[in-house]
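A single protein chain has been omitted from the complex, and every remaining protein chain is retained in its original position.
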Amino acid sequence: MILRAILPRLLAALMMVVLVSVLVFVMLRQLPMDPVGMSLPPGATEADRLALTREFGLDRPVAEQYLRWGAGLLRGEFGVSVNLRRAVGPLIASVVPATAELVAAGLLLGTVFGIGGGLVLFAVRRTPWEGVGDVLTSILVSVPEFVWAIGGILLFGVWAHALPFIGRVDPQNVVAARTGFMLLDTLLAGRPAAFADALAHLALPATALGITLAPLVTRILRSSLLGVIVEDFVQMARLRGLTERQVLTRHALRNAALPTLSLIGVQAGFMFGGTLLVEVIFGWPGLGNLMVTAVRSGDIPVIQAAALVYCLGVLLINLVVDLAYLRLNPRLRLR
Amino acid sequence: MNPLSRPVRPHLSRAQLPAQGWAGGLLVLLLGIVAAAAPWISPAPPNEMDLLAVLLPPDWSGPGPHHWLGTDNLGRDVLARLVWGARIAFVVAGGAAAGAAVVGTALGLVAGLLGGWTDWAISRLVDLWMSFPPVVLSLLLLVALGAGLGNVVLAIVLVDWTRFCRVLRSEVMVIRRQDYVSAARLIGFGPLRMIRREVFPGIVPTLLTLVALEMGIAVRVEAVLSFVGMSVPADVPAWGQMIADARGDMSAAPWAILAPIGAIVLTVIGFNLLGDGLRRRLDPRLLGRT
Amino acid sequence: MTPNLTRRDMGRLLAGAGLASLLPGRVLAQTADTLSIAYPGDVPVWDPNLRTHVVGHSLFKCVFDQPLTYTPDLKLSPAIVTAWQASPDGKTLELTLRDDVSFHNGDRLTAEDFRYTFFERPHAEKLDTTGIWRRVSDIEVASPTRAIMRFSDAMPSAIPWLSFLASFVVPKKYMTSVGRDGFIARPVGSGPYRLASYQQNARIGLEAFDGYWDGAPAYKQVTFEILNDVSSRTAAIESRRVGLSSDISVREANRLGQDPQLKASVEPFTDIYVLQVGNTGGFTDSRVRLAAHHAIDKVAISRALFGGVAKPIAVPAAHGTPGYPEDFDFPFDAARAAALVKEAGFSAEKPVDVTFFTTNGTFPGDYDLSRVIVQMWGRIGIRARLETIEFVQYQERLRAGTLPEATMYRWGNMTGDPELYSGYLLNPKFPFAAWKSPDVSARLDPLFVETDPEKRFAGYREFNKWAVLQGYAIPLLQGVTTSVYRRTVGFVPYANGWIRPSAYKPG
Partner (left out) sequence: MSLLSLRDVTVTARLGGIDVELLRRVSFELAAGGVLGLVGESGAGKSMVGRLIAGLLPDGFRVSAGRVMFDGADLLGQPAAAVRRLLGRRIAFIPQEPSAALDPVRTIGWQFGQHLARLGVARGMRPARAAAALAEVGLRDPAGVLGRYAHQLSGGECQRVLIALAFCSAPALVVADEPTTALDVTTQATIVALLRRMQAAHGTAVLFITHDLRLAHDVCDDVMVLYAGDPVERGPADRLFTAPAHPYTRALLAANPRLTGPRTMLRALPDTMPGPLAFAAAPGCRFASRCEIADPACAASPPVWRLVAEGHDVGCAPACQAGLRRVAAAAMPAPANAGVPVLRVAGLGKVYPGGWGRPATVALEPVSLEVAPGEIVGIVGESGSGKSTLARLLVGLETPSSGTVTLDGTDVTAANRANDARRRAALQMVFQNPQSALNPRHTVNQLVTQAMEVARAPMAARHARAAELLRAIGLSPELGGRYPFQLSGGQRQRVNIARALCATPRILLADEIVSGLDVSVQAQLLNLLLRLRDEMGVAILVISHDLSVVRYLCDRVLVLHRGRMVESGAAAEMFARPRSDYTRALLAACPPDPLPVAEGMPT
């Protein structure tokens, strides 16, 4: 039964991946940059350029280039970086965990604070504090995330000297990468100090990411709760003698979780992209930094692989959220 | 039936905006006035550089012309750029919101009204579009389009039309199921008249709300794009560009970065409060889900 | 990459998570012989011959050795090669190698490795050095410490090139046994440091190589923190998370220099800001080009943007390098500029329209510099439309020959050799030249094969003056290299901008 629910979504996601790959490919062919030109050494001749162009297959028709690329993707090969002259697949694989860790931490922070905020705002409904909370969330959503990042560095990094803001871990705490996830790797290496250090490094960038999500979660949760709380079944639960707290925890929250979950799904996708800026600012060795470097150097194989991975990330998050939604909402389940 | 339930008032003209909505509207109005009056209230030309007067701190002392908010790294008057920047902000915000609204509304109307495979195709297109994270997409678009005010607007439109399309499509679907649409059809309304008289007026409030929110988003996005060095031409005094210019000296000359950040945050808050006010007046739950 | 977790691992995960929550705040461990450096970029890949990479050069230089090197004040100095002798026709170059150099894996560095690096590899593989050493017809290994380079055509710039980009000696035996991919994964050089840990685009961990021929470096552990963002690098030193931050803005460097615990090094170096001039539009008229040059107040720009550190230059070369004619000046003269424009038939009211390409953030201050120049031109009747382009686009347009009237560029040359300045920058045969006209080749071609260094340098000085007076390039300022460091780091500034931790001594 579960399979019957998942399969169509999986197929849809797969179709989307194919479309996305076409779109990425076609879009990048329109870029006014010559990856080969960027890659030539001083003293190179026109013949060198043509040879390199041929080597990278850039002289073929776009459709053929795409098919070659797509066939490579099926074999798990993302092509070769023009600038770095190495396989793009491992290159991407080596940076994705860092970005994933950041997104996960940002999501966690944003969701936890968002839900907390939503509950608080719900609790103070119809009091003067509600207005204060409204204005506060409005301000929170209005500030661009890079401002939070810069502000965080200045305040906690430079001024208060409380938190690190460069990279994922201090030099003396470098551990062997087994999973690529620093929090896991430090634990696997049995080094709690390094784990704490990695956690501290995660604090500022994850907060900069999460702080844009939290107010949105707060709002949607609050308004969903306000919507649910007037529903008949909530009134019935009260009439069966449940306290307000019981009504909230047993009925309202689970119902209000549905729209909240949808929002988190959409926003998680945005957040995945938002890491790009945060990574640049915090020197976070993830996909964003790789992508920006690649854009700067016109490294099209890397750009298209990174863009594809971004899309895959979004699609994956959406799929997970979809399934969670399915799990939480019996009305969508097949009989 | 609850004795207190009164029918929801559908008219914007009769709207009772919440206090924050008014605050937001006021803020936007104020900025609009500043933008419109820039040539008269600006203390100096916005691009006038004075290499002998770079990074001067804000000066309020004594008589005579001052750099009220100091100067930036090229010796330009920060206040002047701030004031002229309001114009750019409005151009970007207005252009992007209008563009996204036109594209998104058109597709949303088509999808919502026609249904069937058209709806399916447009919805998949939206899904496809939305699987690109906005920052990544706009970065790619700007590399492709090249920098420039028009291209910034175009990039934002190309990224954000989906928001309009999604929300308005579902709104149209709701309206389409209303009996008054069937009734109008039975009375003999053709498709165009139907859209103009029955469907479109129904989505106008939502559209206005979305436009207000989108304007805030556009101001933010412009700042982000300037931050990654892809934005307006050099002679356009945009706030995002001001931040980018001031970032290298932000410890030495914090006024140069704080002024545009403050302006951006205020503007975005203004648009957001206005949009929220409109949204709360309409349906607090529908839009939040997008 | 594959997570291969055992039950013991899981136990550690749980225990560690519990412990970590009990730990007090972090401790900053910076002992006397460790140094961390905030640096703006990474190597493209750990094969030093594969790409010519300016930012990565200092990093390569830690792990690998060059045949020749430069002293901090830009004197060519022996390294692996202790003596060199060119034949009069310039077609052979005899080199004497040190006999006490060993690679990190213990193998001895010999002339075989030299031959492998500069002849065998460039001919067998597609490397950036392939193009550089195209004229090398053979390298004879006379003895383990003697190599004789033979050229198809004279290559007077071979000497500077032996200390320039991508010229790092790699171990033949190791490289051939592990292959290029194996080498990239575990690079072995003969430099002062061995690569201990590496995270792409993030962190490079180096350990002192005790068997280094020039003596083991004082800093035993060096970490390069790759921070692309300038404000991150600034914050990194300001918060003392690193011992040294390189490449931050002049003003920030000066401000941080006030801190009693920190010192700032703000020095002009061999990079030059230059406006590349295109033979197109309004700039086909030499009067307009010269007016454009006269209109730029380089001193004021240097003062406003670079704290006065960036030295104004009159020709496309850095002061103190052999190709710079110190007797020559091209003055700022707005009146003369206006007159020239008028002569050409334009005025402030009826300006000549030109297009001006600039990068934004590719080089420090590039965008600011361009905007200031646009304003200065506006005053004398040159109306420039400033367009921001990406560096890649610059390359593309350069190659296609479609650059507009003016393009802002910062030319890097860590050798100071004049051929690597105007020789490349203006030679229409090279892809770097924006200006294309045959009269340039006629003057440059002989200099490319001139083997007498003095004649060669004198020739370039004359060429530089001539080119500037034709308005073929508008040189602006020398670049500024900035480093901020703890007082105790023992930093040594290099006139070519190198960051060389092996030269620093704590104290």
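The first chain written gets the first letter, and so on, giving A, B and C; residue counts start at 1 in each chain.
In the analysis below, a contact is a pair of C-beta atoms (placed from the backbone, for glycine too) under 8 Å apart; a residue touches a chain by one contact, two chains touch by 3 or more.
Just so it is clear, the model here is predicted, and its values are computed rather than measured.
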Contact list for the unshown chain, restricted to visible chains: A, B
Per the touch definition above, residue among A:Leu7, A:Leu50, A:Val132 or A:Met236 touching the missing chain: A:Met236
Contacts of subunit A with the absent chain, listed as residue ranges: 126, 231-233, 235-243, 250-251, 254-255, 258, 328-331, 335
Contact footprint on subunit B, counting only the chain that is left out: 1-4, 7-11, 178-180, 182-190, 193, 197-198, 201-202
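We take it that only the chains that are shown with their structure count from here on.
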Most centrally placed chain - per-chain CA mean versus overall CA mean: A
Highest-count interface - the chain pair sharing the most C-beta contacts: A-C
Centroid comparison with subunit C (C-alpha atoms), farthest chain: B
Gap in Å, rounded to a whole number, between the CA centres of subunit B and subunit A: 24
Averaged-CA centre spacing for the pair subunit C and subunit B, given as whole angstrom: 43
Per-residue overlap in subunit C, given as positions that touch at least 2 other chains: 231, 238, 390
Interface hub residues of subunit B, defined as touching at least two other chains: 143, 146, 247, 250-251
Touching residues on subunit A, where the partner in the complex is subunit C: 32-35, 37-45, 48-49, 51-52, 55, 83-86, 91, 93-95, 150, 153-154, 157-158, 161-162, 164-168, 170-172, 174, 177-180, 184, 186-193, 195-197, 199-200, 280-285, 289-290, 292-293, 295-298
Subunit C - residues contacting subunit B, complex: 230-231, 234, 238, 249, 251-252, 255, 297, 300-301, 303-305, 358, 360-361, 367-368, 370-372, 374-375, 386-390
Parts of subunit B lying in touch with subunit C, wherever the complex brings them together: 47-49, 51-52, 54-55, 73-75, 143, 146-147, 229-230, 233-235, 245, 247-252
